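Only one protein chain is missing from this complex, and each of the others stays in its spot.
A and B are the chain letters, set down in written order, and residue numbers restart from 1 in every chain.
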Amino acid sequence: MNCEQQMSMLIKVQEMGFVALELNLYLDTHPCDQDALNDFNCAVEMLKKYKQAYEQEYGPLTNFGMSGYARETWQWIDSPWPWEM
Amino acid sequence: MKKGLNKPPKQMWMSEDDDCSTMQLAHSYVPWQYYDKAFCPPEALMKGTLFPELYGVYMIPQ
Partner (left out) sequence: MAVGNVEGGEIMWIYQKTLQHPVRVSCPDLKFAKTVITQYGGPDGELGASLRYLNQRYTMPTGQAKALLTDIGTEELAHMEMIAAIVYKLVEGATPKDYEDAGWAGQYAQHNHGLFWTDANGVPWCASYIACLGDPIADLTEDMAAEQKARVTYEHLIHLTDDPCIKDTLRFLWQREVVHFQRFGEMLNTVQEHMSKSNMWCGCGMKE
């Protein structure tokens, strides 16, 4: 089923996004922690890849130009929306 | 290598940048967390934190 594949690709974005968020909060209170900084950058690298792969298949994850150029159709309006998945 | 857990209790709330701070009456403090190990991303998302030391500090509700 296509929606299973969509979910499994989205989970990778959720997981790595969560790692980046956790490290972001940690760095807000530990701004000089070099290990955390390096791990954050690794997470950002992976997150970029997962986002790109997902958006290639299923359209933009963000609006207002934050996910780059639009394609032939305006995919931002596509379903499913997050509360429907 | 972080040694936060081995700091004497009085200093557990100080960040690594603090020099000679003392606790004051009528102020509240939490111990500093020092990042050492992390859960893998799927486990982190499932558990709700990247940090093993923050998981289980309160009894997990069932």
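Criterion: a residue touches a chain if its C-beta (ideal position, glycine included) is under 8 Å from a C-beta of that chain, and two chains touch if they have at least 3 such contacts.
Fair warning: this is a prediction, and the values are worked out from it, not measured in the lab.
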Absent-chain interface as seen on chain A, which is shown: 7, 10-11, 13-14, 17-18, 21-22, 24-26, 28-31, 60-66, 76, 81-83, 85
Touching residues (missing chain, whole complex) on chain B: 13-15, 18, 21-22, 24-25, 27-30, 32-33, 45-49, 51, 54-55, 57-58, 60-62
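The rule is short, and it goes like this: only the chains that are shown with their structure count from here on.
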CA centroid of chain A to CA centroid of chain B, Å: 27
Residues of chain A defined as touching chain B within the complex: 11, 14-16, 18-19, 22-23, 26, 30, 32-33, 35-36, 39
Chain B residues within the chain A interface of the complex: 15-17, 33, 35, 38, 41-42, 44-45, 49-51
